[in-house]
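A short worksheet on the structure shown next.
Excluded from the complex is one protein chain; the other protein chains are retained at their positions.
Each chain carries a letter (A and B) given by its place in the written order, and its residues are counted from 1.
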Amino acid sequence: MSAPIQIQPGETFTLNVGPQHPATHGVLRVKMEMDGEYIVKAETVLGYIHRMHELMGENRTYPQVLPNLSRLDYLGAMGYTHGHVLAVERAAGIEVPERAEYVRAIMVELNRIASHLFWFGAFVMDLGGFTPLMYAIEDREYILDMLEAVTGSRLTYCYFRFGGLYNDIDDDFVNAARAFIPRMRKSLKKYAALVTGNIIFEKRLKDIGPISAEMCRKYGASGPVARGSGIDFDVRKNEPYSVYPEFDFDIPVYHECDSLARYMVRMDEMEQSLRIVEQGLDKLPDGPIMPKKKPKLIKPAAGDYYQAVETARGSFGIRIVSDGTKNAYRFKLRSPTYSNMHMFDEACRGMMIMDALAMMGSLDLVIPEIDR
Amino acid sequence: MGAYFNEIFRGLQSLCIGLGITFKEFFQPVVTVPYPYKTIKMSERYRGHTELVEDESGNPKCVACGMCQRACPSQSISLASKSVEYEVEVKGEMKTKKKKVLTKYELNFTTCSLCGQCVESCNFGAVTFSKDYNLASFRKEDFHFDLLNRLKERNS
Partner (left out) sequence: MSLTVLNAIIAVVIAIGFAALNAAYLVWAERRGAGRIQRRPGPNVNGPLGLLQPPADGIKLMTKQLVIPGGADKALFMVAPVLAMAPAIMSFVTIPFSDMIVAHSMNIGVLMIFAFASLGGMAILLAGWGSRNKYGVMASVRAVSQNISYEVPMLITVITIVMMTGSLDLKDIATSQAGGIWNWNIVPSLSAPLMPVAFLIFFTCSLAETNRAPFDLGEAESELVAGFHTEYGSMGFGLFFMGEYANIVIGASLITILFLGGWGCPLGLFPGVWWFLLKIYVLIFSFIWIRWTFPRTTIYGLLNLSWKILIPISLFNLLLTAGLLKVF
């Protein structure tokens, strides 16, 4: 454990981590004030992949914004599209058929597993173990294949539509998903033995990178980061949306506040997502996937609408201010990792660089989603 | 003292478990596909760039209504049409009618986000997805697809 140290002024140097650096997984730049291997201050610099999604949301009609939401977070795109369609459906008062709601939940949960799997692999790679990434990607491929067969695309799905879905799932998908669940459970056991139980891994994460619940509240952190600090908050339970109240699942919460707790939350979440997928497949009703009557042109009544969803990275909020036209007047995205990332500076002070980067990995940053 | 040795033994044990797993995987079959030599068939619903659909006579089904152009989020589609007069028999009488014929349908693939809004917005089923994914070039002009031309090439 790195002890806090006293630093004399003028004895530090600046280390520029990123925008091209193996640990930042994208184009995040961190300007670190270093004292040897210890971090004195870390300033995160954003803007290297800013694409003005919010402005695009204001200049385009509602259906035209749909593909943009997948580009926010390319690892868990379903969750973000889900938030958008729910917000617009709420604004325009569109009824969603029950089957579509169930399929959406199944898709979002599968995508959450895929996202966590990739995070798991990349995180262990941050710690220097390359092999778990390959195993995780192999399992993730099964999910992507299933999703591709239904949606036609592997990462940026653009699958949900206002009122329903782009196209229906078939028996092949149901069978593949059913076959995937036991396979994934077996893999989770393998990961637990190969990585979670490993002494080196445990030594690197235990008591490293403490983030208190108080700090999470201060910065507005959500998702697995907050749940690893003992905050029992999950939008799916606290502000239920879609068909989530129908499912029986738990929210894993750990009180250790360290990197290992955040890791454990995500590993447990995969199991919970599998449970949701299992129940969703069992309860899947027959019926249409699009509502019978749907407005030809989506023009929500003037007003202010907000919808939060729990994505793989935390609570994603979307606010739409409508002035009654076919374009939104204001299109505001609240992305979870933006808040999570800003804790990095305060949390990493006095840590050694390798611990700090391990902690950064445990925050699960996806830079295009921070920068939007 | 006990805790000290306990931790060493626990650590050694965990390392051996990890080694056991990777050793088992060493003898498992390879799961990757040697890509350029072998490719995977794209799924039925794969969304590649768009293609025009032809009718029975080999002409594009497109009536140049411009719905796809309006639906496109990134203004990637530009189309042009001309009016032609044609004769049709209505109630035993020959009448001259006008219709629009597509003369140009250009897809700017560099800005296309493969969302499929154009395919969905088309009321005539005139646009569909292709299964092409091996698209690479050094020049961006190569991605300004003239879909009408591609259709003609496909037919010839």
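As a working rule, a residue touches a chain if its C-beta (ideal position, glycine included) is under 8 Å from a C-beta of that chain, and two chains touch if they have at least 3 such contacts.
Quick caveat, the model's predicted, so the values are computed rather than measured.
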item: Touch partners, limited to displayed chains, of the chain removed from view; value: A, B
item: Among A:50, A:203, A:217 or A:330, the residue in touch with the chain that has been omitted; value: A:203
item: On subunit A, residues whose C-beta touches the chain left out of the figure; value: 2, 13, 15, 21-23, 34, 36-37, 124-131, 134-135, 138, 194-195, 198, 200-201, 203-204, 352-355, 357
item: Residue ranges of subunit B at the interface with the undisplayed chain; value: 8, 15, 18-19, 21-23, 25-32, 34
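The working rule: only the chains that are shown with their structure count from here on.
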item: Rounded Å distance, subunit A centre to subunit B centre (Cα mean); value: 26
item: Contact set on subunit A toward subunit B in their complex; value: 60, 63-68, 71, 131, 135, 138, 145, 148-153, 156, 158, 166-167, 190, 193-195, 197-200, 202
item: In the complex with subunit A, residue positions of subunit B that touch it; value: 10-11, 14-15, 17-18, 21-22, 25, 31, 43-47, 71-73, 113-117, 120, 129
